[in-house]
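Other chains dropped; remaining ones untouched in position.
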Amino acid sequence: MTGEGTAADPDSPVGEATTETYTASVIGGTGFTGGELLRILAGHPSFEVVQATSRSADNMTVGRSHPNLRGLDLRFSSPEELEPVDVLFSATPHGVSMERIDEYVETADTVVDLSADFRLPEAALYDEWYDGHSAPEYLERAEYALPEINRENLPGADLIAGGGCNATATILGLKPLVDAGVLGPETGEVVVDVKVGSSEGGAGGGAASSHPERSGVVRPYAPTGHRHEAEIEAYLGLSVSFTVHAVDMVRGASATCHVFPEEPVSKGDLWGAYRGAYADEPFMRIVSGSGGVYRYPEPKSVAGTNHGEVGFELDPGNRRVVVFSAIDNMTKGSAGQAVHAANVALGLPETAGLEFDGLHPVGSP
Amino acid sequence: MTGEGTAADPDSPVGEATTETYTASVIGGTGFTGGELLRILAGHPSFEVVQATSRSADNMTVGRSHPNLRGLDLRFSSPEELEPVDVLFSATPHGVSMERIDEYVETADTVVDLSADFRLPEAALYDEWYDGHSAPEYLERAEYALPEINRENLPGADLIAGGGCNATATILGLKPLVDAGVLGPETGEVVVDVKVGSSEGGAGGGAASSHPERSGVVRPYAPTGHRHEAEIEAYLGLSVSFTVHAVDMVRGASATCHVFPEEPVSKGDLWGAYRGAYADEPFMRIVSGSGGVYRYPEPKSVAGTNHGEVGFELDPGNRRVVVFSAIDNMTKGSAGQAVHAANVALGLPETAGLEFDGLHPVGSP
Amino acid sequence: MTGEGTAADPDSPVGEATTETYTASVIGGTGFTGGELLRILAGHPSFEVVQATSRSADNMTVGRSHPNLRGLDLRFSSPEELEPVDVLFSATPHGVSMERIDEYVETADTVVDLSADFRLPEAALYDEWYDGHSAPEYLERAEYALPEINRENLPGADLIAGGGCNATATILGLKPLVDAGVLGPETGEVVVDVKVGSSEGGAGGGAASSHPERSGVVRPYAPTGHRHEAEIEAYLGLSVSFTVHAVDMVRGASATCHVFPEEPVSKGDLWGAYRGAYADEPFMRIVSGSGGVYRYPEPKSVAGTNHGEVGFELDPGNRRVVVFSAIDNMTKGSAGQAVHAANVALGLPETAGLEFDGLHPVGSP
């Protein structure tokens, strides 16, 4: 299911496709990810959202849950009755989609699932990392959403599985080193230290997510055993030592990857690896020590956008490569990635609906 | 110079105009407001930025100062030599534009100045609130940028003066009450208590703006005598008691206005006043107690957008009307307002380049 | 129940009293206010906490709920069985204390209640602002905790009612003007605009208090009709127009009071009023335009302390006095005030256990 991330000019508009409109639905529209999908689709030239479901906010306006969407003339409906659509985006908690997948694929030509339910390639991994899988027959059919590593398999896909945000940041940071042969299963320890914002916890919240407890934290919330490890290992082909910290921002995931190559590498090698992987990618930027305040990837620089920033530094003393990778967990790490994948699947311009370039200055986005 | 904020359908595209492209320059491009102009203009279908000037970053890429603009192929040039353009936007500190205004109007057909230099209608006010004015002959020619109160005078204007952010928030909040006769020069005390983000202090900074000192503050920084008072009084026709506080956010201005009408008013009166003023405005929203988390205007809800939110509550016990008005100080309060005014001046669709609707959730934007 | 805030030297140790130790209990120890009480009492030379109750954390260590108290050898016990103590501090939600007050006064010689249950002087006010009162016979017996306005009635009191945090900030800011005759019931509108931190919402939380929704806000959460109005009016003897905003900090309440005196006042008059009221107060500071970054009261400057800061500015143009008052809502606005009152009631040194002077720099404390 892995791809090369090269081929075709992703910016070139794809003729007629752009004049067609696809109907779409969003299942689980009150959550943060559902709201982000609705935001992106509302500005997308080729999608028309005909249904957004919510059990808790049935019949209420979308703008009541997502104040940025107050201008949208759309009300939530019950998830019980699904409208037939061209593309169904599901943003429900993990476990829901695998129960309803038969219904989803009957309802829509293309299903894009943003949960973890179809993102791992084998049922055994769900047994190991989750509580098993109730529809394992769909796993092979599902295509991993991240175009940077799976573009070639997306066109025409009818079931697309969005990546996890921390995994996305890590995979985007390390994949070029794997492809360039700097990093492989035999390399030795790879330490990935991730810092994430509070939106990762979802709209539900709890004591640990309350503002007084969550403000100003540097909190180890998954020291070991984070489920995204399984995804990283599945798509990079190697194990990583993975730790996640909650820090004080709302949107954003930043992965710092410490890599110790077998053979010495030069800065030129690294530039080569990253340019080779991302020079033609419409959403990837290489940011590495260019001077000024923003010399490395930062979640702030990509907040609200579908951009991914990667950068690196070399520690000659002990042959360490430090890789930084920053995304907006809600966009590139979830809803933006899903729309990007849908664009590729349907033959639309890749950047359609995803043109927002972010703000400066911006606080804790 | 005041207008009605009604007339014409601001959303209707204006035929041929949209196919034309105007050249534009941004003077003072490294500052926060200059960066916000560059961001908006980069996504505007009818403007092409041909020059961005900066004394400190001459010949550096725009993206080095503004990381969200890394994808932009543009370098700063010296402010000494100005390119002839259709529209010149000036985002320099107060006092610079009045010195260069002769040159500006020779360089461009339309000049939009975002400083305070032309926003007050009379030279006497500059003597009273600033250090006098060196080009008072331009004051009558300048049109106040805020379309909601001066739309009728903007078409064809060749010198447009952007409003101050705190004044904009206040004027947008109170103007409907003035127009509806609820509020007038004889009404009695009007207290306006404003909360603003750190971007108002500009890119320069200083000890009070450093992160350790500025984080978590509720800091009275202009208890009395804030210069925006002059602007509010000039465009509302009445005096206000005005106090500004710095709070912990980067973008945003929120004005809470306490009004004590001579005659009792009802909620229906208030809805009537605000709907009458803003129902047809493309960027204004009335937000008042609709349930959910976001029941009143909040800067977060409009961060990064050109929207203004107004809302109100009635305090029957003492006949007080509390009006809330929230904007993004960088966008609606400055660069977005400027582009909006330019759109009106040139006959472009009002919302061109200003379609971004904001994010949810978002932290301290 | 009001006092003069003058008399006696509050700093002078009161002989023998300091060598005695009083047993104390904290009812409702897992909440934020309960935790603050436990923190203060743990460092108090004259109190020994023998019981801290919690329904939800029965038998767990205090440090599990309050990480700063990990060093404390104390476990929560059920609130069903109260230990006889010298002083019982109750930090339960409003409504609990009035149900258990008979039991409380049998259990302890001195009861200090931090809820709203006994802070208003008349049952009719509970009918108007709350849901009535189930033990109105105690209202006359209760003494308002704030020593700055009720010191003379606290010695020997057996039921002490802690003030509300927003009311405390407001009363501390305005009382000197009332006492000096600058402000009275006939003065005209007094506008009080309060900004508070998220700890005011308590440990429970909810969607609006979750970090993603609460970060970076300027949120009007009580535009009109806030219950603390009743308390302010009861102890100041005049009506105020009161509005509360949530802002991005955890601890702190800042009241900005806009006053329009009948007769012109001078800065000297104001200094006289505030110095007269607070020169001998151990916890009050007058902070007004002294230069540097911190020229007015700020919650940051008093975070974690029992200090109150007041300051003012004069707006000659319209004869407005702007008064700023800043406290830590958890300390001076609640638990610190309660211990201060207990100190006075028992004849202990007023500052005992309340010596912490705060930090600099400090973020969003």
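Letters A, B and C name the chains as they come in the text, with residue numbers starting at 1 for each one.
The rule is short, and it goes like this: a contact is a pair of C-beta atoms (placed from the backbone, for glycine too) under 8 Å apart; a residue touches a chain by one contact, two chains touch by 3 or more.
Computed from a prediction, not measured in an experiment: that's the story for all the values here.
Undergrad: Given the 3 placed subunits, let me have the overall number of copies in this structure's complex.
TA: If we count every copy in the full complex rather than just the 3 shown, we get 4.
Here is the rule we use: only the chains that are shown with their structure count from here on.
Undergrad: Once chain B is fitted to chain C on CA atoms, what angle does the rotation have, in steps of 5 degrees?
TA: About 180 degrees, rounded to the nearest 5.
Undergrad: I'd like the most central chain, judged by C-alpha centroids against the all-protein C-alpha centroid.
TA: Central chain: B.
Undergrad: More than half overlap in residue numbers between the two sides of the chain A-chain C interface, or less? Answer same or different.
TA: same
Undergrad: For chain A and chain B, what's the span in angstrom between their mean Cα positions?
TA: Computed from C-alpha means, the inter-chain centre distance equals 35 Å.
Undergrad: Any idea how many Å lie between the Cα centroids of chain A and chain C?
TA: 47
Undergrad: Specify, in ascending order, the residues of chain C that touch 2 or more different other chains.
TA: 207, 212, 215-216, 248, 250, 363-364
Undergrad: Flag every residue of chain A that touches chain B in the complex, lowest number first.
TA: 32, 35-36, 39, 42-43, 64-71, 197-199, 203, 249-251, 285, 287, 290-292, 294, 298, 300-301, 303-305, 330, 355-365
Undergrad: Contact residues on chain C for chain B in the complex?
TA: My answer: residues 188-189, 191, 193, 195, 207-208, 212-213, 215-220, 223-225, 239, 241, 243, 245, 247-250, 252, 254, 256, 258, 260, 293, 296-300, 311, 313-315, 317-318, 320, 322, 324, 326, 361-365.
Undergrad: For a test of understanding, state which residues of chain A touch chain C in their complex under the given definition.
TA: For chain A paired with chain C, touching residues are 32, 197-199, 201, 203, 205-207, 209-212, 214-216, 248, 250, 363-364.
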